[in-house]
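Every protein chain except one is present and positioned as in the full complex.
Up next, subunit A:
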Amino acid sequence: MAETTSSSVIMEPLDLVRLRLDEEVYLKLRGDRELCGRLHAYDQHLNMVLGNVQETITIVDVSEEGQGQSIHTVNRNVPMLFVRGDGVILVSSPPRTA
């Protein structure tokens, strides 16, 4: 393999998270949960501290067999939240809702 000269521009996935410090981020978590908040800190485990967070929990109501399922969401606001990294699935920017 040819050696390329080392460059500070080479980005690892965690560099993309670093770019979003002090920006709004969208997190998908285990347990059908989503978070939107301002990213204040993170580490290599994806532990994070978020500010001004909105949590959305998606719940599927399964009625008796044959009847329809209904989906509803529960929202919650938390001013400052530490999130343990082992629950994080993905980190992205918030969806644009004009």
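Some notes on this structure:
Please note the rule applied: contacts are C-beta pairs under 8 Å (C-beta built on N, C-alpha and C of every residue); 3 or more make two chains touch, one makes a residue touch a chain; residues count from 1.
In the analysis below, contacts and distances are computed from a predicted model.
The unshown chain of the complex is recorded in UniProt as "U6 snRNA-associated Sm-like protein LSm2", chosen from "Myotubularin related protein 6", "RCC1 domain-containing protein 1 isoform X1", "Auxin-responsive protein" or "U6 snRNA-associated Sm-like protein LSm2". Contact between subunit A and the unshown chain involves residues 6, 12, 14-15, 17-18, 21-22, 31, 38, 40-44, 47, 49, 51, 78-84, 86-87.
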